[in-house]
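Note that this complex is displayed minus one protein chain, with the remaining chains in position.
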Amino acid sequence: MTRKRRRLIILLLAMLSLGTATALVLSAFNDNLVFFYSPSQLMKAGLPSDRLVRIGGLVVDGSVQKGPGSRVAFSVTDTNEKVPVVYDGILPDLFREGQGVVVQGRMQPDGSFKAVEVLAKHDEKYMPPEVAEALKQSGEWRRQGGEAGAAAGQKESTTQ
Amino acid sequence: MGSLDDFLAMGGYAVYVWPAYLLAAIVLIGLFAVSRAELRRRERHLQALERSRGAAGHRRRRGGDAR
């Protein structure tokens, strides 16, 4: 009995120290684990233009301009800052105004962002089209805060 | 057969949806089949071993039930 108890205590202590060590390592490397920056963070950081970075946010309503060809221009926002993005390539099916995107590319000297890859980020809500329509009509849509949930840098406001 | 075609087309996502379901079937059925085949093989092996031990059992009674 005492040997079992001792093994149990050793195991619990080992797990505790392992957990602490992992938490410390993760918080030390926190910056490197970030997949993308928000437009505000990007503006603050003032990155050199030759560095490849990802920014995430919402596509500003009405900002998408297509053409000529496969060229497309739009703005990405985290509701504080706005970054104008230019891109030449195929957009994912979920790319829409008001939806979340993660854009990889480089900052240009003129303050625009030249994208080499555009990924769509979707929110955690799933529903049939009729339900979405009904929610929009009743005005419940925005209050649920779901669409902002996909926005970069807005996590604090939506995660529980 | 329009509705069947529609169903199979999955709104244009057929090449993503069907491989996902097919792969799930392969992995789940495969894991079960391998696990059961392994069990059967071992059961047969054990039976054969116990038969041969049973034949020699009265000569060498020492190593009784290993459980």
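For clarity, chains are labelled A and B in written order, and residue numbers in each chain start from 1.
In this section, contacts are C-beta pairs under 8 Å (C-beta built on N, C-alpha and C of every residue); 3 or more make two chains touch, one makes a residue touch a chain.
Definition applied: contacts and distances are computed from a predicted model.
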| item | value |
| --- | --- |
| Chain not present in the shown complex, as UniProt names it (candidates "Metal ABC transporter ATP-binding protein", "Heme exporter protein C", "Acetolactate synthase small subunit" or "Serine/threonine-protein kinase RsbW") | "Heme exporter protein C" |
| Touch residues of chain A, complete complex, unshown partner | 4, 7-8, 11, 14-15, 18-19, 22, 26, 30, 33-38, 56, 90-96, 99, 102, 117-133, 144, 146, 149-150, 152-153, 155, 158-160 |
| Positions on chain B contacted by the hidden chain, ascending | 7, 10-13, 16-17, 19-21, 23-24, 27-28, 31-32, 35-36, 38-39, 42-43, 45-46, 49-50, 53, 60, 62-63, 66-67 |
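We adopt the following convention: only the chains that are shown with their structure count from here on.
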| item | value |
| --- | --- |
| Centre-of-Cα separation between chain B and chain A, whole angstrom | 42 |
